[in-house]
Every structure is written in structure tokens, then in C-alpha cells.
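The structure under discussion appears below in the form of C-alpha cells.
Complex shown without one protein chain; remaining protein chains in place.
Moving on to subunit A:
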């Protein structure tokens, strides 16, 4: 142990708080309008077949999804990871907004057609797509490439070199996994499907191409390129931008085909345009989320930052100011993993919270 450190805290400290506990309720993709419970299952022993079947049962899934889940031993865990990832990212992106993506009132929100509903659909499908691709690369799923073929053919295709990559697989799998839903005639079903596809697309568009040269003497005469997933924060940020610029849509009947389709707002007297596949779409204007309602717990008691968002977050009710001493770690000795040796420093800090 190092000497001469004042106020040294020899015990290894937590670097990260567990971001949230997921016992309450969470929402999963297009599985349905119900809430999902029992997320705090033990992670160990996920390989044991019995356990994974049990996990599949615990997840709220449609019959087809359940069958897919049972078929692939690692899938239940991936689905759970996807939920966690989606929820965490949503809360991170909305940490400074009136609606903070809380789990309270989620069920009601999902029944509406708000911007927030759209974001939830998009972020959950994006998280699922991202988690699937990631799980493939860590060997947690068995059928990642060359899937849906008998074993011998499978090995042959793999040796010949026609198997797709993880991302191709995850997109194809998702189409199968989420595509079971009857395509409803109503506007809301269309909006939901649009936003789900948009989330998957956001992951696809966020792929970065990386190349490596390995020709004669390492020259670029032979070069191999591949696509890489961006960190999920980047996709979350992109979706948030889409949320900010979301497009309100109506249902209209296409005269040519006779089918109804989504139509955007009328722009400058021109005929209304179709929303792009990368737009987030919604039908109803959002509630303001200021006061406690069926949709959210309201903003009372939320902490805000004075310079930026207190006025808007507190909905004009004003804020309380409180000063307190906070201790924080400083002059740290850290290693790349699992070891932090810090001094404790104190600082006075002003905390602002929204009034009731």
C-alpha cells in the first residue's frame, strides 16, 4: 500500500453504480402491450437447458417467439440483455427531459401514439438488433451464420465462404422474430411497425466500415473490410435526434393501390409527403408530463441544472435550491480493471430540484 496519501481509501471502490434495478417493469419490443417482469434472474448457468427453457417462459413472448426462444439456448439471455440495454439507453438519453423514460406509466404510454411511444419502439428494436449481433460475436448463440440449414450443408457453406456476417443474421432473425404480428389495418399498428423498422435501420446505418491490408509484405494489394457495430450510445443519440424531429402522420388511402398508407403533414400547400423510413413517426401530441398522470410520475422532485433546463423541466413551478457537501474520489490510482485507489475530496455543491 502506498504511504503518504492523505485520506486514502485503501478499499477498492465501486467505479460504477448499478445503473438501475430492473425489478419494476420494462417494455419489450413488439411483444405486446403487457409489462415484463421477473428480470432479475440469476445469470449463471444460462447454459443449462432447463434453465433457459424456464427463462423463455418467464419472458412475455408470443407463441412463435417462444418457440424461437426455446430453439436457441442462448436467446433468452440475449433478449434480457436487449431489454436492459434499451431501457438504460432510453433513460440516459432522456435524463434531462420532462419525460425521463421512467417505467411508471409505461403501459399507458404504449397504448398511445405519442412521440415517446415511437421512441420506445425504436429503441427496443435497435437494442434487440444490437444485442443479437453482439451475442453472436461472443459465441453465445449457436446459429449465427449459415443458419436454417442441415448440419452438413452448413459446414460446407461455411468452408466455401458464403455465410453472412452477424449483422446480416441479426436483421434476418429479427424479421422472423418480430414479423409475426398481424399487419393491422389501423394506423397505430402501422406507426408501431414503422418505428420498429426504423430502430433496426438505425443500427444498420450506424455500422462503421473498417479495413485491414494484408497483401504481399502487408501491402494493400489484398484488403479485407468489415462492418462494425457502433457503441449503443451513438445509436441512442441518433434516435434521440429522430425523436426531436419526429413527423406527425395521418392515414390516407392511396388512390392507385387502394391500400391505406402513412402520410406526413401537408407541406406548403403541396400534396402531403410520405414519411421517410428513417423518420420517427407519431400520431398524437404528447402530454406535457409535468404533473403526475397515468403516463408519468411528473417532474416534481426531479433534480435539474440551473443554467440549462430547470425552467422547462419544472414547468414554470420554480425550483428549490439546496447546498450540500459532496465527497468525491480524486487523485486516483487506477488500473484498467477492477482496482481504484482514491483519495476522498470534498466539495460544496448546489442541488436544484423541481417544486411540487
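Here, a residue touches a chain if its C-beta (ideal position, glycine included) is under 8 Å from a C-beta of that chain, and two chains touch if they have at least 3 such contacts; residues count from 1.
Keep in mind that, in the parts below, contacts and distances are computed from a predicted model.
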item: Name per UniProt, for the chain absent here [options: "FA complementation group F", "Protein wntless homolog", "Splicing factor subunit" or "Cytochrome c1, component of the mitochondrial respiratory chain"]; value: "Protein wntless homolog"
item: Hidden-chain contact residue, picked from the options A:54, A:175 or A:233; value: A:233
item: Residue, one of A:221, A:326 or A:346, that touches the chain absent here; value: A:221
item: Which residue of A:176, A:210 or A:241 touches the chain not shown here; value: A:210
item: Hidden partner interface residues of subunit A, rising order; value: 12, 14-16, 18, 43, 47, 134, 136-140, 142, 144-146, 151, 154-155, 158-163, 165-166, 209-210, 212, 214, 216-218, 220-226, 228, 231, 233, 329-330, 332-340, 342
